[in-house]
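With one protein chain withheld, the remaining protein chains of the complex are depicted in position.
Order of writing sets the labels: A, B and C. Residues in every chain begin at 1.
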Amino acid sequence: MGILRGKLLPPALAILFSALLCGIALVVSGANPARAFGAMVSQVGQGTTLVDIINSTGTYYIAALAVAIGFQMNLFNIGVEGQYRVAAVVAAVFGGSVVLPPGLHALAIIVVAALVGAAWAAIPAILKVTRGVNEVISTIMMNGLALGLAAYLIGDDVFGELRGNNIRTPEIAESGWVPGISLGSSGTIFGLVFLAALLGIGYWVMMNRTRFGFELRASGESATAAAAGGVNAKKMVLIAMLLSGAIAGLVSMPEILGRDHTYNLNFPAGIGFSGIAIALLGRNHPGGIAFGALLWAFLDKSGLALDNVGVPREIVTIMQGSIVLSVVVAYEVVRRVELTAQQRRVGRELEAAS
Amino acid sequence: MSTTTPAVVLSGITKRFPGVVANSDVHLTVRAGEVHALCGENGAGKSTLMKILYGMQHPDEGTIEVNGRQVRFRTPADAIKAGIGMVHQHFMLADNLTVQENVVLGAESLHGIGGKARKRIQELAKATGLTVDPGVLVERLGVADRQRVEILKVLYRGAKVIILDEPTAVLVPQEVDELFATLRSMQRQGFTFLFISHKLDEVRAIADSVTVIRRGTTVGTADPKAVSSRQLAEMMVGSELPSPETRESTVTDRVVLRVENLGLVAEEGTRPVLDRIDLVVRAGEVVGIAGVEGNGQTELVETIMGIRKAHHGRVLLGDRDLTKLGTLARREAGIGYVPEDRHRQGLLLEQPLWANRVLGHQTREPVSRGQWLDLDGAKRDTRRIVEEFDVRTPGIDVAAAALSGGNQQKLVVGRELSGAPSLLIASHPTRGVDVGAQALIWDAIKRARAAGLAVLLISADLDELIGLSDTIKVMLRGRLVADADPGTVTPEDLGSAMTGAGATSDAVHEAAQEVEGER
Amino acid sequence: MNPSEAPTTVPPPRKARRLPGWAVGMLGVAGAIVLMSTTSYLTDVPQLTSTGTIQTAVRLALPILLAGLGGLWAERAGVVNIGLEGMMIMGTWGAAWAGYQWGPWTALIAAAVFGALGGLLHAIATVTFGVNHIVSGVAINLLGAGLTKYLSTLLFFPVSHNPRESPAVPKFDTYSAAGLSDWLGELEAEQRVGLSDVAGILRGLLTGVSPLTMLAVALVVGSYLVLWRTRFGLRLRSCGENPVAAESLGVNVYLYKYAAVIASGALAGIGGAALVLNPGQPGYLEGQTNGRGYIGLAAMIFGNWRPGGLLGGAALFGYADGLQLRSGGQTFLALVYGAVLLLGAIVVWQLVRRRWFAAAGGIVAAVLLYAIYYSLDEVPGELTTYAPHLVTLVVLAVASQRLRMPAADGVVYRRG
Partner (left out) sequence: KDNGGNSAGSGSTGTEGGCKLSEKPPAAAAANTTSSAAGQKVDGSSLKVGLAYDIGGRGDASFNDSAAAGLDKAKAELGIKPENIRELTAAPNEAEDAKLTRLRQLASEGFSPIITVGFAYAESLKTVAPEFPNVKFAIVDGTVEGATNVTPLVFAEEQGSFLAGVIAAYQSKNCHIGFVGGVETPLIGKFEAGYEQGAKAAAPDIKIEEKYLTPAGDFSGFQDPTKGQVAAQGQIESGADVLYHAAGASGKGVFSAAKAANAKAIGVDSDQYNQATVAESKDVIVSSMLKRVDVAVYDYVEAVAKNDLSSLPKVFDLKVDGVGYATSGGKIDEELKAVLEGYKAQIIEGKITVSDKPSS
């Protein structure tokens, strides 16, 4: 009951609330909300939408995990955006320029991506630890620099090559591809979606069963108590940020190794920012994040259907924003109510005992 | 002192918090122009009552009368208008604002925030002897000065009834005397005081009448000149008082902690926070550190714990040099640590009790195995602590925040005595803890000492310090300046030494010889 | 932004400030001018201090300055506002919507109102509901982007036939100090060391000034006066330093936080209007703010939570960005040279203070930079574009430890 009330009720209420809000917005703008939402739901069954949602969930999930690791200790890694971009370019360049046995090749690319992501995250981490630079600001700046670096690296006089009007890194040889699960006309699920699931499990185990996870959470809840308990705050910042960056580095691996095999100008942006929102939605809990990622992916992909019924697709972004805001408000309210209830219960039980 | 209308009458005040009734049917009458003391053990509801009078909290039942007129305060602003001011238990000052800004805040309509206000502050300071420079940032002031600012704040608003919630807790005896002199002169100018203190001799020194609160209700009002401290205390507790006294010495000659020439510099170019500290604690010995807050005790403890990095000097546990190790390694080496602020440093408030058991022990049995936590072990051992230390809780899965302060502290002490430490560093182990919990904690420390534990005790409660310690060292401006023999020293002597007034008694001697003697 | 990381005890008193703030500011400005004109002279790149460069710097700095000012208001009251970007976007939309119909002044007002709505939302979430400030800010950025896109398709599309763009918005007229400007122009053209540089800078500041620039300057000065010289400001700041104390003195902390965050939103909104009303802008354009809200926040932190410092931060960012956009790689290389000079000065200072380690670090960095300057003809375009980001990062790395944020900044406050 407690779990139901504390963990599931807030997001459910928040989704309802924002659906209501968007419904009103739709009515005001003269559209039929029932038709719009109906189109979104029925879109799931169309073509490859379901598979797209699953694939996209995987990508968002990785991004959100990266963010969540930082959040666990109140470290705001706004830089996932830049970390996955730099990691993607370097990994794609690396993958395209070596040939290794199948399996090993893909693994090497993944490792490179993680290392590069971690290295990019190491800069703000080191600045924070040694110079006290606020990570929110430094990671935002690093995002800009990541764009510049990526652009430089794919220049056709550096590592890139021209393809028509596109520009991309050399294609990764087939030995570096990660095959997916083909569902025929419904699309292909990326093999690395399972990497996302694996990361989620690893994250759960780490947070709940290991000393490191405990120290991370302790630092997040009270830096001073953690310090007195022997947790080295600087070390934690460094490790958490590197880990976060390493996971961020994997964000685009499912797509690159499963479908694109290169980094090119169509590279999607903004996944890092979605990751922040999703981590918030999921309360940094691996299950919650999975749910958040799924919801996000659903809104994204089935939002395409809105074009068909003449509703501006932007309503989806409004919905995403309002869900995040109302979820955090709902969680906060529930948290307070629960704490008060618990104190009251403790008081009552002690009264009864004495 | 006319006997016309009383300044304040509180009748039938009841205030409930979730799970606690802080005040129930409290009655209090304060005559105009008197110093009225309010006594009661921790959590008795004194602060709550005063916050109600000051409009910060709203009574569930009951009425307030000020100068004969019934009032309802929605906010402190209403209370201020009615001439009531409050100096809080914990200072309420903004460090990064100047004294003047702190004083005029909220009362800007009186004299603006500029030169006129400054003049008025200086006038007030002159009239009451509370001198402080209005232009200086509060962060640069010591405790006594901060307290002056707090009182000035209240005066500036034209308060006639002034609530002082434990104003002496952070002061040394000499400063207390100064404060009392100020209060008396202000009393002559017609101010009324409500004065809260746990220190009963102080109450008897300053108060004209005293009201005792127990478990949220008024037990009665007495004339402090007519009752003894002991009688008062028993009114508060409702039973015999425990005492911190340790009977026979258990000191051995095995050195457990040795601190050599320890130094700490907070910021390049500033004066050292710790300066040439030499200290030895032996097995079975309690070494107490006395000192006015802010003289480096906190830093000393945190440097020994490795939370701060020593500038120079060494810390040895037994034969092992800890100087280069981190906090965790020092804990693993056998140091238990009761931090001074349990909320900030001792506990993860929103985590369950068993997770709090893990904190600081995350590398050790029984709560972990290698890199992995052992949840069953942690829970089992938490249950042991709950039982052994009489932590009043319905279970070990409740959040630490749900416990009362005393029970939280018992949990912390229990945790820190787990895993057979060879040294316990206890900072203010009974601060803000009620009498029952206090007795239990004293008892635990005494038992561990008897079993050969070395204890470094920091406390502002001089009775506790004198009662528990085998040796007392006095700390002043980052240095250990004097030693005292707990068998003979009085709190007053200690107080003089703490403020640097020099040794006034045989029981306190300059530290230099003692240190030399040890080498 | 995490106050619990503060040391566990009150730090020992810091050394007294020897100079008042304004004097430090003047010295800084003078130092910057000397540095720029020396560099300009030594590298023979007059663009460093030309009128156009300065004008551009002002134009590019304006939105950042206003957003930063918004951040300043919120954070002085203890609310971290990373939602500035979203509020700025709301401002651009509001400015365009009102502006194309009723002109630039209405645009300003509408932008302030729209931004303030974003601020109100942030206040409700953080003050009333106690939501983590960053979290709420992130959500508001999402919402701001989504809402304006939606409203644009709804309201702009029928008029502009483009769902991502508003109809053209009329702009302010600009003003120049006529005679003075010409005289300075002559002086600048003479290319005299130092003098011409100062003339160029002054002329840049006095020529083609839009009312918006004047408004922004007025807002900076006004913010200083309001926050530091009035009772309202004192109360507002006390909420950012110690809200519990403020509340105990009868200050309605919630009210002041609300006021501050709403003002913050309004200022960010005006920053958005500055974008829309910039010459060369047609009006609202999706994605127009392009992270300037975040940069504003960085400028504010850079400026140590003070209006004067913020002005410096915004100017630095605008200057660096303007320089790279206007003249690209070669000129930018001159800045690298300037950095070498600056490092040289720092090294000397460290040597005087006998900080050998810091001095050695400075020398290494200076040598490295000089090597870059020497070996390159031009900084690659990909890298100059984000040079402002790099500069911000470097400056923060150097100066971060001297910064002092409001003590209760980012802390969720609950009454009682």
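Everything below uses one rule, namely that a residue touches a chain if its C-beta (ideal position, glycine included) is under 8 Å from a C-beta of that chain, and two chains touch if they have at least 3 such contacts.
Values in this document were obtained by computation on a predicted structure and should not be read as measured data.
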item: Omitted chain's touching partners, listed by label; value: A, C
item: Full-complex contact with the absent chain, from C:T148, C:S327 or C:Q350; value: C:S327
item: Contact set of chain C toward the excluded chain (per top definition); value: 47, 50-52, 55-56, 59-60, 157, 160-165, 167-168, 173-176, 189, 207-208, 275, 278-282, 285-288, 290, 322, 325-328, 381-382, 385
item: Absent-chain interface as seen on chain A, which is shown; value: 46-49, 52, 55-56, 59, 85, 147-148, 150-152, 154-156, 162-167, 185, 255, 259-260, 264-271, 300-301, 304, 307, 313
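Convention: only the chains that are shown with their structure count from here on.
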item: Most distant chain from chain C, judged by the mean position of its C-alpha atoms; value: B
item: Pair exhibiting more inter-chain C-beta contacts, A-B or A-C; value: A-C
item: Distance between the centres, which are taken as Cα means, of chain B and chain A, whole angstrom; value: 46
item: Inter-centroid spacing, chain C versus chain A (mean Cα positions, whole Å); value: 30
item: Contacts with 2+ other chains: residues of chain C; value: 4, 8
item: Residue numbers of chain A (touch at least two other chains); value: 222, 224, 227
item: In the complex, chain A residues that touch chain C; value: 25, 29, 74, 76, 127, 131-134, 136-138, 140-142, 144-145, 147-149, 151-152, 155, 222-224, 227, 233, 273, 276-277, 280, 312, 314-322, 324-325, 328-329, 332-333, 336
item: Complex contacts: residues of chain B adjacent to chain A; value: 17-20, 305, 307, 326-332, 337, 339, 341, 344-351, 355, 358-360, 362-363, 368, 371-373, 375, 392-394, 398-399, 401-403
item: Contact footprint of chain A on chain C as seen in their complex; value: 1-2, 4-5, 8, 82, 121, 125, 129-132, 134-136, 138-147, 149-150, 153-154, 163, 291, 294-295, 297-298, 301, 380, 382-383, 385-386, 389-390, 392-393, 396-398, 400-401
